Structure formats: C-alpha cells, structure tokens
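Submitted below is the structure of interest, expressed as structure tokens.
Only a single protein chain was left out; the remaining protein chains are all shown in position.
This part shows subunit A:
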Amino acid sequence: MSPRIRSDGEERIARLRGTTLPVISTMLGSATVILPIIATTPLLPPFGFLMLLAWRLLRPELWPVWIGLPLGLVDDLFSGQPIGSGMLLWTLALLGIDLADRRMVWRDYWQDWLIAAAATILCLIGGLVTANATGGNGTVLQIVPQMILSVLIFPAVARFCALLDRWRLS
C-alpha cells in the first residue's frame, strides 16, 4: 500500500481512479468537438482516438480488445460521423495493433509513433469513407492537413497519457 493512502475510503477511491481514468480520459478526448470552434475545414485531430492509441501502446494489458466498441460509440455520438463508424474503425485499429504486437519483439518510442501514425491515417481515411457512404462527398486531399496535424500531435498526447498514468497508479 502506498504511504499516501491512509484509510479504506482512500484506497477505494484510488482503485476506482485506477480503473476508470483511462476510459474517462478517452471519452473527454472525444468530447473536444464540443469546444466552441466553428470549423470550416476538418482540422481538429481526433483526440479520442489518439488517447485510445496512447493508452493501448502504453499499457497493452489494460483493456480487453473489445473496448473500441463502447468508446467508439461515444465518439460517434459527439463527432458527427455516422453511428457505427467509430465502433468499426477503433476495433479494427485495436485488432491491427494486436497483430503488430505479435510480429514485433522489441519496441521503442519511434515504433510506437509509427504504429500510431499508421493507425491514425487509416482511421481518418476510414472515417472519410463512412462519412461519404452516408451522404458526404469529400476527397482524401481535404483531410491531409488533419492527418499531418494528428500524427505530429501524437507524442504530446502520449506524454499526457503517461502523466495521467503516473497519477492513476500513485
């Protein structure tokens, strides 16, 4: 038991924080679209998905592989994408990372970034496809800036995630 925990109540709170913080932080990432920005281009990185990736790459044993379903559904409710889009794409991304884990033996920071970049780009393209299937008519060219921004911002998200993790386990 950590010296900072002095009673049963505090321990219960610490355990609750340990289990719910990753889920809550990912949902808050999805909720960034309620920020009062009226965007004319798709530029805001998908923070919910980046948080999911960061948690998954930092703590592979934290979540079961189906966690993409509820979290993706929450993201769909916020993002304006058709419902089911996030459920499908996030789960596929998690399955893909599981496959990559089997192949790769040693992993470091650069490989994590590479995996996250590939997953983000594929997920954004997938999101474009599902949005187009339900009435849109966008082109890949128009989400390229969003892709670049998302890939560049991932290390910051991973760092933030590690910070949260330290607090979670303290």
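The rule is short, and it goes like this: contacts are C-beta pairs under 8 Å (C-beta built on N, C-alpha and C of every residue); 3 or more make two chains touch, one makes a residue touch a chain; residues count from 1.
As a working rule, contacts and distances are computed from a predicted model.
Only one chain is not pictured, and the protein name UniProt records for it, out of "Transport permease protein", "Sarcosine oxidase subunit delta", "Rod shape-determining protein MreC" or "Ferredoxin", is "Rod shape-determining protein MreC". Only one of A:V23, A:A54, A:A116 or A:A131 touches the chain withheld from this view, namely A:A131. Taking the complete complex into account, residues 31-47, 60-61, 64-66, 68-69, 72, 77-89, 91-92, 94-95, 98, 101, 104-109, 127-128, 130-139, 142-143, 146 of subunit A touch the chain not shown.
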